[in-house]
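Heads up, one of the protein chains got dropped from this complex, but the rest are sitting where they should.
The block that comes next holds chain A.
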Amino acid sequence: MTFSGWLQIILFCAIVLALVKPLGAYLTAVLGGGRIWLSPVFRPIERGLYRLAGTREDEEQHWLAYTLAMLAFSLVGFLALYAIQRLQGVLPLNPAGMVNLPADLAFNTAASFVSNTNWQSYGGESTMSYLTQMAGLTVQNFVSAATGIAIAVALIRAFARKSVKTLGNFWVDMTRATLYVLLPLCIVLTLVYVALGVPQTLGAYVSAKTLEGADQVIAVGPVASQLAIKMLGTNGGGFFNANSAHPFENPGALVNMIQMVSIFAIGAALTNVFGRMVGDERQGWAILSAMGLLFIAGVAVCYWAEAAGNPLVHALGLDGGNMEGKEARFGIALSALFAVITTAASCGAVNAMHDSFMALGGMIPLINMMLGEIVVGGVGAGLYGALLFVVVSIFVAGLMVGRTPEYLGKKIEAKEVKMAMLALLILPLVMLGLTAVAVVLPTGVASMANPGPHGFAEVLYAYVSAAANNGSAFGGLSANTPWYNTTLGLAMLMGRFLMIVPVMALAGSLVTKKTVPASAGTFPTHGPLFVGLLIGVIMIVGGLEFFPALALGPIVEHLATVAGQTF
């Protein structure tokens, strides 16, 4: 580990922290429904959209109506995206002449983008037409992120409001999040990326003659615009197969830093939105502190593991850290940092091959995703995931002060515990269940590139990434097979929607409750004690069940490597 490596990590944290308050204030204003400085530009469009859809924006929804609206919207998006992929060969904007996708791949990709996962079983530049990329994938990049924000805001309102039945209007929340937050930020970011050397064109791929005189087709396209939303919406689906390791998708250190910051920006700011809306910003900071400590710990382990390097390679007389699968222009510190950020935040964009990380270095991204990506997390999804753990922490610890547990004055009772546990059950069920099937099924094993614990880790990583809606991959697995396309697609849909429904039911129950005023008998949820408790519960309730799987994957691989053994 180097001083400059840590300096860059600290610089990243400082920028994200500096953005939390201003962005939080802006998001609060947008989602509160008031006028903001962009209103003169976007308000007419917003009103036009509502008129077109027949939505009455002042009509608030009950939790079930909100949830059904979200599900219907996602279903339509899913079907549209599936259709575009199946028909892209006959649709316009296809200069590279891409053919229609097979059913399993189209299903997988549609599930992937609707669930904000962006798992890519395909290589973008060799599979997707411009139309599919822009009208299909990029649209979902926006609206799936906006959906996440909408769900998070509905849950925040459940804590902030008292004794009412409604949580807001899904259509309004989703529209405003897209129109006032994602769209303007992406326009600015796109221009910045273009200025820094990222291509943005609808022209055909460029042909070039190499020095050896061979012909090379260089893929280009509307990269910058998709890059902007890929990061900001924690989508992670790269325009190119190599994702943010590709020189066109991540030309240098400055673009790299902007990408990393934009992954965390909205997720971190939403904790501040939470604090503001419940009337006590410290509550938001407490949650962000717990996230931040878990993040720093992850970065430290990952960076340490990568910087320490591979003892098997050292034995051959090659000193230094592990540079396999890393871009020289980013180096070890920024690759490790990027890997932790992208898995902490449900993004899934990569600037290095996670498969080539050291066993422990690769274990950190795995753990981040297993915990449900609540370390800052995907836009919206991170906050509502973290609030599930808050509910469980409050319930267990709140009892220890001798009262019916309450959070922000809302009593946590049987219904809330039930919904929180239901939501928390989904991830281990999908991640462990599907991995268990895949590693004994001949079709599953056939796709593995590596034997032994590392091969196991690749399959585990795939299902963990899919269920957590991350989308990054341990590259060794050939996932573009009917088995993996189908099961991973299902994992993504379950990890997203089977989690959201109980979260919304939780919100529906909380919003109807009275708010008990705080007293000396209610324990404070903004102090270090609560932060420590939350971290403990996240690790024990959210993490312990994965210990056997981790032991059989990265941990045994690490111990074997240290002992000089390969598989």
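Everything below uses one rule, namely that a contact is a pair of C-beta atoms (placed from the backbone, for glycine too) under 8 Å apart; a residue touches a chain by one contact, two chains touch by 3 or more; residues count from 1.
Criterion: contacts and distances are computed from a predicted model.
Here one chain is missing from view; checked against "assimilatory sulfite reductase (ferredoxin)", "Na(+)/H(+) antiporter subunit B", "Potassium-transporting ATPase ATP-binding subunit" or "Pyridoxal 5'-phosphate synthase subunit PdxT", UniProt names that protein "Potassium-transporting ATPase ATP-binding subunit".
Among A:P102, A:G197, A:P251 or A:G433, the one in contact with the hidden chain is A:G433. Only one of the listed residues, A:P22, A:P184 or A:P548, touches the absent chain: A:P548.
Checked against the hidden chain, the listed residues A:G33, A:P102, A:G123 or A:G409 yield one contact partner: A:G409.
Where chain A meets the missing chain, the touching residues are 162, 392, 395-404, 409, 412-414, 416-418, 421-422, 424-425, 428-429, 432-433, 435-437, 439-440, 445, 452-453, 456, 514-517, 519-524, 527, 529, 533, 536, 540-541, 544-549, 551-552, 555-556, 559-560, 563, 565.
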